[in-house]
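The complex appears here minus one protein chain, its other protein chains still in place.
In order of appearance the chains are A, B, C and D, and numbering begins at 1 in each one.
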Amino acid sequence: MKIGLVTGTVVSTVKQDGLKGLKLLIVQEAGTDGKPLGKNFLVAADAVGAGLGDLVITTAGSSARLTEFTNERPVDAVIVGIVDFIELEGTYSYRKYSIPEK
Amino acid sequence: MKIGLVTGTVVSTVKQDGLKGLKLLIVQEAGTDGKPLGKNFLVAADAVGAGLGDLVITTAGSSARLTEFTNERPVDAVIVGIVDFIELEGTYSYRKYSIPEK
Amino acid sequence: MKIGLVTGTVVSTVKQDGLKGLKLLIVQEAGTDGKPLGKNFLVAADAVGAGLGDLVITTAGSSARLTEFTNERPVDAVIVGIVDFIELEGTYSYRKYSIPEK
Amino acid sequence: MKIGLVTGTVVSTVKQDGLKGLKLLIVQEAGTDGKPLGKNFLVAADAVGAGLGDLVITTAGSSARLTEFTNERPVDAVIVGIVDFIELEGTYSYRKYSIPEK
Partner (left out) sequence: MKIGLVTGTVVSTVKQDGLKGLKLLIVQEAGTDGKPLGKNFLVAADAVGAGLGDLVITTAGSSARLTEFTNERPVDAVIVGIVDFIELEGTYSYRKYSIPEK
């Protein structure tokens, strides 16, 4: 899987039946700090209710069809999780919510 | 999925039976602004009636076979949608039709 | 699919049973003008009778098994068509046969 | 398969049912000496009990689903082994445990 940042949406009226009802999001490849890595992006179907600014986990290839939203559909990328935090060798490299200081 | 710009067509007479009747288009990889990114391109089967200059959504791999045009055929890339617009953080980065000003 | 130029052949005696009887060709990645792009190449099974110097269409991944030559075999790339011409925005970028002038 | 170094963990609460119960690890691409190669990383499901600092073997694509942990789940990368050593032309390029000298 890859880590990506949701930065936009794609709207298409003329499309394959298999895409109907799917929300298609622009996901920019991101690093473990949640910041974009260069300009690479993909279009992924949303299977978790992700929104703009969310750091997400994407699955590609045939495995992208193994959700109830994408089953048997012509999609090759799907968002399978929203990242709460990434921990690298004991420290948080990314945290969705900051922890209030006392 | 990827975003691409349809820039041409490929014609082949000597081909696998599985390609018969498919329209094969040259799709150049594009950014969220609809402009080509470098020189990368692929040949994709058309499943939506796309034409030259259309910004399209392409699906690759085994999922490319999950349309009524490509089912069980030896194709690894298919056009599954024509992009109307792409919205990045609240502003249009690409819009197929310009909106008339009043 | 990708466009490639057939530049050679690979011969292997010690091989998986699943490769027996297949012609394996060196296919160099090519641009829409039919010229090689850098040094990238792959080894593809031939399913159309391609020869040296032919510009071909290759299919990769699981879809490469969907020809009568490659069905259920351990191959991940197959030549599915020989390119006659590529047309980019109304002009030929590549043409297999030149058209005689009058 | 690829060689990678386990450098972190990803935690996600909002996720596809198919990811439930899986441990997701950050795996940085590594060379035959066990050292990271650049900044490339992926998120892989753990199928062997790998931990931070382990050099591991990862499998990608549909084959990533062929373990008892990942069967039929929407994952495209899985850790399938922990590397004990890598031997290049007769010498160890990587060894998990150093051998005590006498």
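Keep this in mind: a residue touches a chain if its C-beta (ideal position, glycine included) is under 8 Å from a C-beta of that chain, and two chains touch if they have at least 3 such contacts.
Predicted model only: the values in this text are computed from it and were never measured.
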Neighbouring shown chains of the undisplayed chain, as defined at the top: C, D
Selected residue (touches chain absent from view) among C:M1, C:V56 or C:V75: C:V75
Residues of chain C (touch criterion as defined above) contacting the omitted chain: 7-19, 24, 26, 39, 41-44, 52, 61-62, 64-65, 72-77
Contacts of chain D with the absent chain, listed as residue ranges: 1-3, 31-32, 37, 47-49, 57, 59-68, 78, 80-89, 93
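In the analysis below, only the chains that are shown with their structure count from here on.
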Angle (degrees, nearest 5) of the CA superposition of chain B onto chain D: 145
Proportion of interface numbers common to chain A and chain B (over half same, under half different): different
Separation of chain C from chain D, taking each centre as the mean of its C-alpha atoms, in whole Å: 34
Chain centre separation in whole Å, for chain B relative to chain A (CA means): 21
Of all residues in chain A, the ones touching two or more other chains: 61-62, 64-65
Touch-based graph of the chains, sorted into line, ring, star, complete or other: line
